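Beneath this line is the structure, given in structure tokens, with notes to follow.
Of the protein chains in this complex, one is absent; all others appear in place.
Each chain gets a letter, A and B, in the order it is written, and its residues are counted from 1.
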Amino acid sequence: MEVRKPPPVRRLTGNEGSAPRVEVAPPPPGIASHDVASNGNGYRPSSTFAPPPPQTGRDSAIAIDRMEVDELSVAYGAKPAVTSVSLPIRQGEVLALIGPSGCGKTTLLRSLNRLTELTRGASLSGLITLDGVDIATMDPTALRRRVTMVFQQPNPFPMSVFDNVAYVLREQAKRRPRRAAVRGAVRDALARAGLLDEVADNLDHPALRLSGGQQQRLCIARALAAHPEVLLLDEPCSALDPVSTRLIEELIVKLREDVAVVIVTHNLQQAYRIADRVAFMYLGELVEYGSAHRMFGSPREQRTREYVGGAFG
Amino acid sequence: MNEEYFLEQDRDHEFLEGNRGLSHDQRAELGLGALVFVVVGLLVAMLAFVLHEAWPSFAHNGLRWFGGGGSVDQQIQAIFNSGEYKTAPVYTFHAWPLIWSTILITLGAVAIAFVTSLFVAVFIVEFAPAWLRRILEPVVRLLASVPSVIYGLAGVLVIVPLIGNHLITQSEKASVTPTIQLSGASLLAAVLILTVMIAPIMIAVFADGLQAVPRGWLEGSLALGINEWRTFWKVAVRTARPVLVAGTVLATARALGEAIMVGMVSGGVGFAPNPIDGLVFFFEPSQPLAAAIIRNTEGLSSPPMKHTLYAIAAVLLFSSAMLSVIGWAAKQPMRRYAVVS
Partner (left out) sequence: MSAVTTAPVRKPDSSSASWRLSDRLGLGLAWLLGLLFCAIAAAIVVYFLVEGIRYLRPSLLVTNPAPAASESQTGGFLDPLLGTLILGTMAMAIAVPVGVGIAVWLSEFGRPTGLARVAESSVEMMAGEPSVVLALFGLSLFGLHALGFLSQSTHGVVLGQSFFAAAALLSLVGLPLVVASTREGLQAIPSHVREASYAVGKTKIATTRRVLLPAARPSVITGTMLGLGRVISDTAIVLLLLGGTLTFQAANSTPVLGLLRGTGDTLTGYIYYNAPTGDGNQPSKAYAAAFVLMLLVLALNLGVDFVVSRSRKAVTWK
């Protein structure tokens, strides 16, 4: 039976439209084919492949340490969700947390802005620091303005587009600023989120009447309006169509210079397209952490190889 | 789904019995439609009847029906006598003291109850500890279903003596003696009891509405770095504004129509409380519209009295209809940004 190979996955470089495209093969496990069982279609991943071109500019010294996770363990009641995870989060690169469902990646993400505290019975141990300061000692509201989150389901407020983006600016100022004062910041945030062109003619359009992809970009704009240092994204594209997904992925890659981006995704192709660093988690443990190049090309751990190769997930 | 539903009784299957005149569905539709028509017709007839009976009183008094002048109690007595003793019918009636009393008591109670109920509902839904919430929810519903006469009983036995004996000073009583008696049955008592009666209703409606706000919005706001109070206030309360309007309209309608309880504690005197009187204003007795009807139903056999009572009823009916319209109108602008349903 003739099995068609999956279409080639192109890595996003953030220069879409200007640089020539380079095609690369889909992420293979990089091991001899007999080590990986074929799936029912008879597809055997090839054992030779062309490694992706070296990342441009990724090795340069632009990555700034923002957060540091040190031996973090989170448990809900008696059930451990995350066990002893340590990794850095840097501005200038996109960190993808990958792993099968229930492996703790969302819990890890939510502990970065202390949203785990909202769940009853959650207990934390270990240290997370933001710019050197232990986040447990910070005011949670202040923390969350510096580390904002975009959720899986777009959740714009039932207000106009303008009010949604201006929400954070209005609510965190000492005195409620006038509309004219925040208009510039709102437009700027919408531009960074790639939504300004579509809504510029009517910023008072009800946010809930936008399409799903537009709503999610609005949520990103809303999160960016606070000028955060770290942007957390919890499977932001899983509820969206492919066109919106692509728009958001390009947006994420453009944002990484200004904010540290951490994205949880169960879509390996997405991680391949946009991540600079990848952390693979399994059953609450951090199995492996490294550059995307290495994780997809030559992972050290057996479990990583199997997951990336599609043996389970 | 039990399969028996689909097996038996041929007469449920139209195609098996062929078309004998009207089908089952058409018969049912006609029958039920006739029922609806009859009920609606009855309600419309009632409305028409009330207006028709009210007309003579309005016709004789014109717009001065709503104005002031003279003692309402005396006017009522005169009206009754004229019909009872078959002399020339007297319709003179200036209902302003009753209207003023209704406005003061209803608006006062609704204003206090609204603010209180909103904060209590916010407290119950968001900030109360779980064990307290579990107790409060059934308690609120129980209080909302207490018959009004029982609140009236508590009012008469507890609040009225409290006000009469402890809050009103002798000098205050003396200051108004020729005109009225200050006994504790007063504006203050009526507003307090009415507030206690309608607050649980409002709390129940508000709490339901606040709870229906999707948690995703609240979590999103918290994740942006806004504190819990501000998140709840700016997102949940704002989203629940239509529910706030609906609850307020409901409670105001109840307050307006509350005749028995308010009649027990408001003093039963057709007097228009005067704000200029200062503190004594709160202790003055009065009689709202609905209580006026109840107090005077023995006089229904006297035709002018009947027309007057129906006129008061018509005003009440019109007010509650107006409330619904105001509520609907208030909700319209809120729909622009709301959920696409």
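FYI, a residue touches a chain if its C-beta (ideal position, glycine included) is under 8 Å from a C-beta of that chain, and two chains touch if they have at least 3 such contacts.
Quick caveat, the model's predicted, so the values are computed rather than measured.
> Have a look at B:103, B:162 or B:250 and name the one touching the chain we're not showing.
B:250
> From the listed residues B:182, B:259 or B:280, report the one that touches the chain absent from this view.
B:259
> Which residue from B:141, B:173 or B:331 sits in contact with the chain not drawn here?
The single option touching the absent chain is B:141.
> List the residues of chain B that touch the chain left out of this view.
Its contact residues with the unshown chain are 1, 5-6, 9, 12-16, 23-25, 27-29, 32-33, 35-37, 39-40, 43-44, 46, 49-50, 53, 116, 119-120, 122-124, 127-128, 132, 136, 138-143, 145-150, 152-154, 156-158, 196, 199, 203, 225, 227-230, 233, 249-250, 253, 256-260, 263-264, 290, 293-294, 297, 300, 306, 309-310, 313, 316-317, 320-321, 323-324.
Definition applied: only the chains that are shown with their structure count from here on.
> Which part of chain A faces chain B closely enough to touch in the complex?
Residues 113, 115, 118, 141-146, 148-149, 151, 153, 155, 157-160, 167-168, 171-172, 206-209, 219, 222-223, 226.
> In the complex formed with chain A, which residues of chain B make contact?
It is residues 214, 216-217, 219-227, 230, 234-235, 238-239, 336-340 of chain B that touch chain A.
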